[in-house]
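All protein chains but one are shown at their positions in the complex.
Chain naming follows the written order as A and B, and within any one chain the residues start at number 1.
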Amino acid sequence: MEPLTLHDDRYFDPNPSVRRIARSLYEETKDLPIVSPHGHVEPRLLANDEPFPEPTSLLIIPDHYIFRMLYSQGVRLEDLGIPTRDGTPVEEDPRKIWQRFAEHYYLFRGTPTGAWLDHEMSEVFGVEHKLDGDSAQHVYDQINEQLQSEDFRPRALFEDFDVEVLCTTDAATDSLEHHKAIRESDWDGTVRPTFRPDALFTITAPDWDDHLDQLRERCGMTIDSYADFIEALEDRRAFFKSMGATATDHAVLEPYTNELSEAKADAIFQKALRGEADEEDERLFQANMLMEMARMSTEDGLVMQLHPGAYRNHNQAVYERFGPDKGGDIPVRTEFTENLEALLNAYGNDPDFTLVLFTLDESTYSRELAPLAGHYPCLTLGPAWWFHDSIEGMQRYRRRTIETAGIYNTAGFNDDTRAFCSIPARHDLSRRVDANVLASLVARHIVTEKEAHEMAHALAYGLAKETYRLGE
Amino acid sequence: MEPLTLHDDRYFDPNPSVRRIARSLYEETKDLPIVSPHGHVEPRLLANDEPFPEPTSLLIIPDHYIFRMLYSQGVRLEDLGIPTRDGTPVEEDPRKIWQRFAEHYYLFRGTPTGAWLDHEMSEVFGVEHKLDGDSAQHVYDQINEQLQSEDFRPRALFEDFDVEVLCTTDAATDSLEHHKAIRESDWDGTVRPTFRPDALFTITAPDWDDHLDQLRERCGMTIDSYADFIEALEDRRAFFKSMGATATDHAVLEPYTNELSEAKADAIFQKALRGEADEEDERLFQANMLMEMARMSTEDGLVMQLHPGAYRNHNQAVYERFGPDKGGDIPVRTEFTENLEALLNAYGNDPDFTLVLFTLDESTYSRELAPLAGHYPCLTLGPAWWFHDSIEGMQRYRRRTIETAGIYNTAGFNDDTRAFCSIPARHDLSRRVDANVLASLVARHIVTEKEAHEMAHALAYGLAKETYRLGE
Partner (left out) sequence: MEPLTLHDDRYFDPNPSVRRIARSLYEETKDLPIVSPHGHVEPRLLANDEPFPEPTSLLIIPDHYIFRMLYSQGVRLEDLGIPTRDGTPVEEDPRKIWQRFAEHYYLFRGTPTGAWLDHEMSEVFGVEHKLDGDSAQHVYDQINEQLQSEDFRPRALFEDFDVEVLCTTDAATDSLEHHKAIRESDWDGTVRPTFRPDALFTITAPDWDDHLDQLRERCGMTIDSYADFIEALEDRRAFFKSMGATATDHAVLEPYTNELSEAKADAIFQKALRGEADEEDERLFQANMLMEMARMSTEDGLVMQLHPGAYRNHNQAVYERFGPDKGGDIPVRTEFTENLEALLNAYGNDPDFTLVLFTLDESTYSRELAPLAGHYPCLTLGPAWWFHDSIEGMQRYRRRTIETAGIYNTAGFNDDTRAFCSIPARHDLSRRVDANVLASLVARHIVTEKEAHEMAHALAYGLAKETYRLGE
């Protein structure tokens, strides 16, 4: 078995002068508390504070970054224990799955998933051997043993990770019962919900009616018109805000925005109620709802996040057998300049409104996003997202946005993860890469070392907190 | 107050072997005369040679790179003294504006605007303190004092900057009176106009009639038909050429080219005269006029420049209150291969025709522009433009074009600025970055140091002069 060691200078440029500065900047930020303004950890975890299950259920089965890579090399999802929608049996032996994973772990060489997992195994679980076919069962045992200790309960880890605030992502119709339980508990960790109403806006989806019914139930009102619908959404936003939310989140295929007249919006809403809405109706309705969400944000102060460009469930067979979020979401080309024109013209000059933009299309960084963010008061750029949340990806992001938008029109880091135990690894990687990017500026005499220290602090901590209004 | 110092090795790679070569290449080019073949300095400046106003009016109010960044962070344009179209009063105290700017100067960390300003303050005005809230008034005083000296008159600076030739950009209907004044003066600086007829081609614009009337007046002819219009344009081009012009310039949203029959072109022109032209008419008319401009260039030898891809005045509220060029122009995706097919097929094989292409869409560098420029005799790539006129931007430009088009299908550097005092800073930055790019080739044994010296000279001086026919 080979030793698993994390080098102190990992991800830093090998040039000695850059490395020296990067180290010094990282030294400044590595122990800052974690501000996690956007992610997908289940609040239930922290409400119940029950022990995590064994390693395979914790680390492999829920992580689509992992199983999509094994799937791409011909490993069946069934053999990785991914549950089927119809209950067809799949592999149930966690050790067999773990062994299979370990034997394919070489696939992650050079990937952020590999970097995160190594960090997680080494720093969170104290594993001392590189994962491969030989070490698999040994590593499994070690993690498994740790998971049974009190120190590895979710709340204990939350504190150990030094998480200052963790924001979850919650359906607009969610009861927020787990958030309520956390707030009412004697535990003082800060966990905040985020308002995500997407399912209420996809009016052609087969389950739209169900989501609308849930909305009716939550709000205790009839919703027969667009006006009712808007009122219900405002009601839910107020509820989320009362439960600690500071932000909303919106995922769309294209970031098209366009205001409909109330009459037109209601006509589409009525069609949707009758089950007659078509794709173009949905496109217009979503474009209009983004406008409404922006308007409400200017009124209630919730920060608006927009995540466009993921073509969901590209692989129908995988979707039908295993459901959503199984590695089959694929980016598409995204256009911001024309699509956001309506929204930015209506609300973009309001300095109290914050719209955080994300992209999966890196060609938009320097072409559209940095120029937009370097002009409109409302705009802030979210960090490198998803497939681009990586060492090279983050460097491309900074190098293509800083010259036009600076760093102060960007939102710090988001871990965006549902993998709770990977949070420290992701923040650490981000802090290292930002330190390295800044060190490269210092070494080329573009900024001074003193300036870089202030910038590093902002990128690791201050900007996320300010952008998402988490200090208020 | 902190000292303002420009490091001798700024922008160079920190690797010692690259840095040593970069220094040596930069040593070769740093004192070459400035050839500025494309920019927006007002010829009036050099015609009148009056003292510049105080620092705020000189450096902040006209510079949309600066105030767009402050605006993006919530500073009102009124508070920066940007004049309103309707005369609503704005901040008039230049020291208050300067103070506000200085307090936000940290926003420019890592941006070319910050690099240019530091250079300008240090090298042109001899400022010794970093600009911030504390040093603001002191720096203001120092620059202000300098501006009152004879040595800081425009012509004196022109000579001090060692500008061999400066090309301005002038409406096709401009009288060129300031150019005339310069030519008739006893001052021997070389300032050339550039023919920019855009306003005559946007036939749906409310002020198109006014521009056409000006054209009639300048040419002293009736313009009732497309044939008249073409004749008038040829007349103006001849006039510009007689006044020293060697180039034309054309800005369009998309670089669509398409030749219309004379009958069709005239039909659209007649619609435009009646005020009935629509967007599609304008699109076709512009596409046709690019063809006409290319044709005329093959005849009169004026170098044609094409600047596509800026969506102008994206922010309506800013445009309506403050006018154009206020930081609200945003790039859009641009397509060259199909859009330029008609023009290149008609004129692209003529080696005496030069078409200089610019882009705001960096994804086109390696995909379309370098392959096109590496084939068509007429094509030359303009330097990294606008948002990409920056340290990282220029490096991306070179790294993505040199392997397919080499450097000899590129046009050297354009400063493209209306900020006269920033000209040396911009050329210096470009020479440093090109030296660094070439040094990286030498250090990797891709070109020899001797070759790199020739290339550095070409990039800093020779290519601009040749491409724009400024030595003829």
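Methods note: a contact is a pair of C-beta atoms (placed from the backbone, for glycine too) under 8 Å apart; a residue touches a chain by one contact, two chains touch by 3 or more.
From a predicted model like this one, the values you see are computed outputs, not experimental measurements.
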Candidate in contact with the missing chain, chosen from A:Gly110, A:Gly275, A:Pro324 or A:Gly471: A:Gly110
Contacting the left-out chain in the complete assembly, out of A:Tyr71, A:Phe195 or A:Tyr468: A:Tyr71
Selected from B:Pro154, B:Gly348, B:Gly412 or B:Gly462 as touching the chain missing from the view: B:Gly348
Given B:Pro53, B:Gly275 or B:Gly406, the one touching the chain that is not displayed: B:Gly406
Those residues of chain A which, in the complete complex, touch the missing chain: 2, 6-7, 9-15, 68-69, 71-74, 106-112, 115, 311, 314-318, 327-333, 360-363, 387-388, 390-393
Interface with the unshown chain - residue positions in chain B: 15, 17-18, 335, 337-338, 341, 344-345, 348-349, 351, 363, 366-368, 370-377, 379, 399-400, 402-409, 440-441, 443-447, 450-451, 454-455
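In the analysis below, only the chains that are shown with their structure count from here on.
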Cα-centroid distance, chain A relative to chain B, in whole angstrom: 40
